[in-house]
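I have placed the structure first, in the form of structure tokens, so that the comments after it can refer back to it.
Left out: one protein chain. Kept in place: all the others.
Letters A, B, C and D mark the chains as written, and numbering starts fresh at 1 in each.
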Amino acid sequence: MNIGRVIGTVVATRKDETLIGSKLLITQPLNLRLFPEGAARVMVDTVGAGVGELVIYASGAAARNAAKRSEGAIDMAIVGIIDTLNTDKSWLTVYGIGDGKEDEFLE
Amino acid sequence: MNIGRVIGTVVATRKDETLIGSKLLITQPLNLRLFPEGAARVMVDTVGAGVGELVIYASGAAARNAAKRSEGAIDMAIVGIIDTLNTDKSWLTVYGIGDGKEDEFLE
Amino acid sequence: MNIGRVIGTVVATRKDETLIGSKLLITQPLNLRLFPEGAARVMVDTVGAGVGELVIYASGAAARNAAKRSEGAIDMAIVGIIDTLNTDKSWLTVYGIGDGKEDEFLE
Amino acid sequence: MNIGRVIGTVVATRKDETLIGSKLLITQPLNLRLFPEGAARVMVDTVGAGVGELVIYASGAAARNAAKRSEGAIDMAIVGIIDTLNTDKSWLTVYGIGDGKEDEFLE
Partner (left out) sequence: MNIGRVIGTVVATRKDETLIGSKLLITQPLNLRLFPEGAARVMVDTVGAGVGELVIYASGAAARNAAKRSEGAIDMAIVGIIDTLNTDKSWLTVYGIGDGKEDEFLE
């Protein structure tokens, strides 16, 4: 699964029938610094996530499982809302992928 | 799912039988600035999309589900036509992935 | 699906039994300028494609469906031979992903 | 499968029911030099891995199989804990992807 930030919504009147009634959220994939990693994606919300929240999302069949729609036109879904990320600061330093200030972005 | 722009069509006389009768559209994946992100793809249309439209597309089994062809030679399909993208301008600014002028490209 | 050019063949005497009897083609993924995009892949031919041809290929279960081998060791297959690509020149220009000279590479 | 280092944990109170009771580990994908390769991912632990350990992880259905949850909202899982990596130094040199000092990072 990946870490992302919900940053918007999509309105699409014409869409696959299995997407009707689902909230379609624009989510920005993030790295451990909580900075963008690749392009934003559109995904189905399955846990009541809102704009601004830090989330876990899944792809493929895992997303359809979360949405309870194994036959759906869904390939990405939000499957959790992150309360806290507990990282080992020493490894973040070795790898140069964090600076201990990530928590500023958590709220 | 991903955001893309339909920018053309493909004609292929010799093709898998499960692709016969399907409209094969060339779609350019886009980021939130609505600028290209990676190479254009060929996908099946399932919602009546046309060249120039901004769409949502799905990959893998989700694409076959949308095309109602679980046994088909399909791995990408257009599953929605975007009316509006509602993004949180403050996050776009923090992330440097938008400038508030995205709407110019919507039509 | 993706656009690619068949540029060779692979001979592999020792291989999975589900690959025996299949033509294994080396295919270069291309962007809309018909220039290389990423590394060449090895795929099963299902439509009678030959070296030099511009093709559509699919990945995952779509490739196994095309090869009629749902239990096969296949994750990529050629599923169509491209006759023509009809692209909207104005979008190619906006996106900077084509220059109107793509047809030179079609034959 | 990929090589990664477990570098933290995620707490998510609201999450898909199939993730309840699973340990969600933040894992950094690594290359053969054991340096970061792409963004960290969130995955389910199925082998009793802990922070700091070098692991093998799998994606997609393989991850759900390891977690014994074929209907779960899981697309990545840790499936092994690495004791040793035995690499052919001559190829690492030819490819420029290792320097013989990888073992320093193993513990």
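As a convention for this text, contacts are C-beta pairs under 8 Å (C-beta built on N, C-alpha and C of every residue); 3 or more make two chains touch, one makes a residue touch a chain.
These numbers come from a predicted model, not from an experiment.
Novice: Extract the touching residues of subunit D with respect to the undisplayed chain.
Specialist: 1-3, 29-32, 37, 46-48, 56, 58-63, 65-66, 77, 79-88, 91-92, 95-97
Novice: To test your reading of the contact rule: which positions on subunit C touch the chain that is missing from view?
Specialist: For subunit C, the residues touching the absent chain are 5, 7-16, 18-19, 24, 26, 28, 35-36, 38-43, 51-52, 60-61, 63-64, 71-76.
Just so it is clear, only the chains that are shown with their structure count from here on.
Novice: Is the contact between subunit B and subunit C built from the same residue numbers on each copy (over half shared) or from different ones (under half shared)?
Specialist: At the contact between subunit B and subunit C, which are copies of one sequence, the residues are largely different (under half shared).
Novice: Return the distance between the CA-based centres of subunit B and subunit C, expressed in whole Å.
Specialist: 19
Novice: Averaged over CA atoms, how far is the centre of subunit A from the centre of subunit C? Could you give it in whole Å?
Specialist: 32
Novice: What parts of subunit C, by residue number, touch at least two of the other chains?
Specialist: none
Novice: Looking at which chains touch which, would you call it a line, ring, star, complete or other?
Specialist: Topology of the interface graph: linear, an open chain of contacts.
Novice: Spell out all pairs of chains that touch, sorted by label.
Specialist: Those chain pairs which touch are A-B, A-D, B-C.
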